[in-house]
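With one protein chain held back, the other chains of the complex are shown just where they sit.
Up next, subunit A:
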Amino acid sequence: MSDFSVEQIKNLHKRFEQLSGNEETISRENLENIPALANNPIRRQIIGAFFDKRNQHQNEVGSFEEIGFEQFLMVMSHFRPPTLKTTEEERETMRKEKLRFLFNMHDTDNDGTITLEEYRKAVEELLSKSGAIGQEAAKAIADAAMLEVASTNVPHMAPDDFYEGITFEHFEQILKGLEMESRMHIRFLDVDTTTMHCGRSTS
């Protein structure tokens, strides 16, 4: 599994207990109650990702109702940064894993491709905090983006051909410039932060 340090696992466990109210599992409500998340436009997708069975890497599909600490940790492990000791091969695997996580967030019906509808939905969510302006432009942006993916990956399509959707390979291809293994990470502190919040009693 992941290579978290003992300190980090302890801290995450403390956080888990805080979220779950000292129970064994957390449900969606527990995560939805985090106040800081309220401002996040893609809140639902993030919470959904925690309960998505695909992110547990056990070849299951569907979603959980509640997750335990192991599953929580598994999802968190997607956000580990590479270290100086990570080899090229490991970096490749890491990048694929992270891209897969993102892909799963978009591919809600789990058919292996991100269709135009799903992509539109994703962009709409992203712009959901921007009011009406966001909604109107979202469709156009999603269409343009989809077109770009199709143009780069399958440059010569006859007018009658239909581009089904973004497959994982195409997804990797268009995002390869972003170097996901270095970008998609957070710092897991070795310090216990649950006791360090000023004046916050919950979450």
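The rule is simple: a residue touches a chain if its C-beta (ideal position, glycine included) is under 8 Å from a C-beta of that chain, and two chains touch if they have at least 3 such contacts; residues count from 1.
Just so we're on the same page, contacts and distances are computed from a predicted model.
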- Consult the UniProt record of the chain that does not appear here and report its protein name from "Integrator complex subunit 11", "Sodium/hydrogen exchanger", "Auxin-responsive protein" or "Proteasome subunit beta". "Sodium/hydrogen exchanger"
- Among A:Glu7, A:Glu24 or A:Glu117, the residue in touch with the chain that has been omitted: A:Glu117
- Query: Of A:Glu29, A:Glu89 or A:Asp160, which sits in contact with the chain we cannot see?
  - Reply: A:Asp160
- Query: What residue numbers in subunit A mark contact with the hidden partner chain?
  - Reply: 12, 15, 18-19, 31, 34, 36-37, 39-43, 46, 50, 76, 79, 81-84, 102, 105, 115-117, 120, 122-123, 126-127, 130-134, 136-137, 139-152, 154-163, 174-175, 177-178, 182-189, 193-194, 196-197, 203
